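Missing here is one protein chain; the remaining ones are kept as they sit in the complex.
Coming up: chain A.
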Amino acid sequence: MIIKIPKGHYQIVEKRGIILKTEFLGSGIGLGLMDKENEIAGLCHFVLPYKEHDLEIEEGEMILSGQSLLPLFLEELANRGFDFSSAKIAIAGGSKYKEIPEILNIGEVNFKVVQSFLIKHPINPNNIIVRVGFSCQSFLEVNLKEKILKINLNGEEEIL
């Protein structure tokens, strides 16, 4: 079963052969986490960095910014018994044009927001793969069936 994670949302799955995938990330960020031992995995995807960018699409239906989405995502993982210290983590997206005025480099701002939240958790730096800021399209996949994280950079796949 494949679940697409829309912009401004996250999904956490446990002990099931489910694949989570982002859409085209643009300058948004995909954050995927996998705890193989406890068989818990999650994928989060946002495109705008700060709380003031949260959007209410229809009554009660929110598209959340990184600042609003990430604490909810990471807290729910922790509540479910996710072990951050042994978890594998993949961060993708934040794409940017080859030469661009600094103001338009939203990907870098988004990445800094992710860093500011991840730093609060006991993460092993050797278990992180970061593929952010490339000048191409990127996608991220969390596959609990095969227990892998997969980054796709313009067709080239990298697995963690």
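The working rule: contacts are C-beta pairs under 8 Å (C-beta built on N, C-alpha and C of every residue); 3 or more make two chains touch, one makes a residue touch a chain; residues count from 1.
The criterion applied here is as follows: contacts and distances are computed from a predicted model.
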Given the options "HDOD domain-containing protein", "Cobalamin-dependent methionine synthase-like protein", "Autoinducer 2 import system permease protein LsrD" or "ABC transporter ATP-binding protein", say which is the protein name UniProt records for the missing chain. "HDOD domain-containing protein"
Residue touching the undisplayed chain, where the options are A:13, A:48, A:69 or A:144: A:48
Residue, one of A:11, A:95 or A:143, that touches the chain absent here: A:95
Sole contact to the chain not displayed, among A:3, A:78 or A:136: A:136
Note that chain A touches the absent chain at residues 7, 23-28, 47-48, 50, 52-53, 55, 57-58, 63, 93, 95-101, 103-104, 106-107, 134-137, 154-155
